[in-house]
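For this depiction, one protein chain was excluded, whereas all remaining protein chains were kept in their positions.
For subunit A:
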């Protein structure tokens, strides 16, 4: 049996990368078919294949690491770099939307009534539900830290409780935001105010849902004994992502909800 003379993981050939690219193509062209030709077939195929690729690719990563032991400290270091770079790219993604917001709000045009919020736009009160949402995300940052220390100290029961609490807080945030979207007197079609507000908070909400899903997968793996006190990078990556989502919210809250009202 051959052994490798290095500590890296030479991954077996896998179909997921090319299928993932195909899913992205189906999804993007599906959006065009939906927007311009009122057909949802391609979009449905795209989203379905995207979901299947994600489930199977990440299932394989778990097989290679937890069950086959390929994730040496060297491999883990690479994964850490990867997650940090990914989160950095997401930060730049949001930076664009913040740029758009400040571009329009710092010098409001005559078409908007020369003011921000524009004439006729009644903004949400930052001290009501948005403040509650801020408390919820900050609290979830505390509970996810409790989770991490519980894992490091080998306390399984507490880790499960803490992570469950974190996920519940995430769901509470999403439910409240959905309610806010429904109750707001302004919509995405209400001048550049609506555009910047809903695109930025909308993408943030999507990231909360993604983060909550990531944490839920970690909870299932925690229950199934995948993590050890010294090796639980999947959880750490989820926690980093969750903290990132929290920080983006803080910036959204301070700029759009508070300053922008």
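Simple rule for what comes next: contacts are C-beta pairs under 8 Å (C-beta built on N, C-alpha and C of every residue); 3 or more make two chains touch, one makes a residue touch a chain; residues count from 1.
Quick note on the criterion: contacts and distances are computed from a predicted model.
One chain of this complex is left out of the view, and of "Cryptochrome-2", "Glutathione S-transferase omega", "AP complex subunit sigma" or "Cytochrome c oxidase subunit", the protein name its UniProt record gives is "Cytochrome c oxidase subunit". Only one of A:165, A:199, A:223 or A:247 touches the absent chain when the whole complex is considered: A:165.
When the whole complex is considered, the residue among A:74, A:88 or A:185 that touches the unshown chain is A:185. Across A:129, A:160 or A:199, the residue that sits in touch with the chain not pictured is A:129. If you put the missing chain back, the residues of subunit A touching it would be 34-35, 38, 111-113, 118-122, 125, 127-129, 131-132, 134-136, 138-139, 142-143, 145-146, 149-150, 152-153, 155, 158, 162, 165, 169, 178, 181-191.
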